[in-house]
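Every protein chain of the complex appears in place save one, which is left out.
Letters A and B name the chains as they come in the text, with residue numbers starting at 1 for each one.
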Amino acid sequence: MLNKIFAEIERGFALWKSYKIFLISDLISTPFWIYFFILAILIYAQHLLNDRFIMTNLMWGLFMFFFISSFMWLGNSVIIILQQGIMENIILTNTKLSIHIFGRGIISILDTTIGGIIIILMSYFTFKVTLYIADPLFFIIFLILAFLFFIFFSTIYAILIIAVRSPWIITNILQFILPFFSGAIPIQIFQKEIAGIITYSPLFYIVGPVVASATGYYIMDKYLLLTIALIIVLFTASISNYLEKLLIKKALKEGKFSLF
Amino acid sequence: MREIIVARNLVKIFKVKERKGLFKSNPKLIRALDRVSFEIYRGEIFSLVGPNGAGKTTTIKILSTLLIPDEGEAIINGYDILKNPNKVRESIGLTLSPEKGFYSRLTGIENLVYYGRLYGLSKNEALNKAKNLVELVNLGKDAYRTVDEYSLGMKAKLSIAKCLIHDPPILFLDEPTAGLDPLSARRIRLLISELTKQGKTILLTSHNMWEVETLSSRVAVINKGNIVAIGSSKELKEKLGLKYVIEVEVLNNEIKDYETSLGERGNPVIKMITDKPNETLIKLIEELKEKGYNIGYIRIIEPSMEEVFARIVEEK
Partner (left out) sequence: MKKYINQFIAIFSVEIKSLMRQAGQFGFVIFLPFLFSFFTFGIGAGISGSISLEIWFYQLIGFTVLTLALIFTESSAWYVREGLLTGRLEYLLASPTHPLVVVTATALYNAIFALLMFFIIGFIGTIAVYGIAKILNFILSIFILVLFLLPMLGINLIVAGLTIIAKEPQGIIQPINSIISAVSGFVYPITLLPLFLQILGKSLPYYYAVENVRITITEFVNLLYLYPLPLLLLYFLSGIVIYRFLENIFIRKRGTYGW
């Protein structure tokens, strides 16, 4: 098991090294996306561009957006292993799909780290906001939980979109929508009613705490948050596990990888 | 136990949609396999031949647990494909289409090590194994290039190396030489027969009848999802009553009692058609000796597997 995970991580690294173009593409695109998001939202209240509290929250929100988007593309990449006939070989080695995705997840982590650094620099230089991490220990803990959550989440996502002809359209769209549902943008900066709606999303208890531990504005007790996040991770893991079994079972029956 | 692979009454039905125009579609059932049964013995090369769409790949996928049969059962290396798929997977190496199944941005070695570790080898074991295999399949320095630069032959070699990375006793090779040039194909064939000497059992499909005949100890002909004939190539020929041609060159000019034609060297040649070549030949030679004729060359022309194939498939 551990051996398999290491094999997958190493493959992830090897691939990452060979995809230098991704790295460059990330470095170029990240600052533009930052502009796009901040301005698309603040067109409604342009004076807030100078509000430190709002800007700090939005910037950490963006960081989580990059995090989520990176994992959506991770799920999307499973299509490629299907097209290249790698999936069958992986099944033959008795390896779980989520372990396979874990390996590529290493790319996502590196991506997000780069994004984070760019966000901090850009906040400082173009929006004149200095970003701090208020609660580093919990920030790391929540980040790791979020990583685990999104590994399973991408697995589920991959399984759901596996039969779609152009999954990139869906991935492109969802990478924008999901962060909003996730509490990436802290709910404190919203009016009460909208904040209320967001609290129903399970993603809120995974993504929200990362931002909260960075900004220092927790919406509830952090130990309670930790417990809830843990439960959600376990729950997602079991769903991912179940769907994967279902997918493989169907594939073995019909000779095609698709849940539907 | 002599049998290492047993397939019993395998049935596989695919549900497909027949598209009619833009929106309409009719559901249709394709009976890809219709009660397929056979046994494969330990250490033999067993070939599955048949026309396109006959069900060869489907059979191999079922035996390698990549497809679940609708009916029937199969035992691989003592494990049931349905009850114990994990053990079956450990016992087999599989190549489906050689051009697929690898990370194109990784090198051949990296791909092998990757799969080796997924099969549970440690990193060093996998690397050592991979290096040996690369030598075995004669991939050489190419193993250190990325797969996206490989020719078809290199990919075929890499596929076979991948099959062997966890040292399974059984190999399933689906058209391993398809599309290869004669020399590359010969190397793969040499490799295959080398592997049986090391005790591997091999299930092979191929459209090259000559290859099938030279490599395999037994052949099954599959057509429209049915096994229509099974046995060694000699047995199949005899069963079909395929005739051998015997040619005996006679060095004397005047021959009575026999019909002759003019041979390559200008001497008369006696031709006889028979389904029992050995007995007929011995009898003929004794007769000729008694009558005092001098014999030049002797040749037995065997019917080819291609003929067997054509007979069986066209008959049905």
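The criterion applied here is as follows: a residue touches a chain if its C-beta (ideal position, glycine included) is under 8 Å from a C-beta of that chain, and two chains touch if they have at least 3 such contacts.
The model shown is predicted, which means the values in this text are computed figures rather than measured ones.
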- [ ] Looking beyond the chains shown, say which of A:W73, A:F139, A:F153 or A:Y218 touches the absent one.
- [x] A:W73
- [ ] Check each of A:I194, A:L224 or A:L246 against the chain that is not shown and name the one that touches it.
- [x] A:I194
Task: Omitted-chain contact residue, chosen from A:A45, A:I231 or A:L246 - done: A:A45
Task: Hidden partner chain, residues of subunit A it touches - done: 19, 21-22, 24-26, 28-30, 32-33, 35-36, 39-46, 48, 54, 73, 80, 83-84, 126, 164-166, 168-170, 172-173, 176-177, 180, 185, 189-191, 194-195
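The rule is simple: only the chains that are shown with their structure count from here on.
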Open item on the list: Counting only Cα atoms for the centres, state how far subunit A is from subunit B in Å.
Closed with: 48
Task: Contacting residues of subunit A [partner subunit B, same complex] - done: 3-4, 6-8, 10-11, 14-15, 18-19, 84-86, 88-95, 249, 252-255
Task: subunit A-touching residues of subunit B, taken from the complex the two chains share - done: 14-15, 58, 61, 64-68, 86, 89-90, 92, 94, 96-97, 100-106, 110, 113-115, 117-123, 126, 146, 162
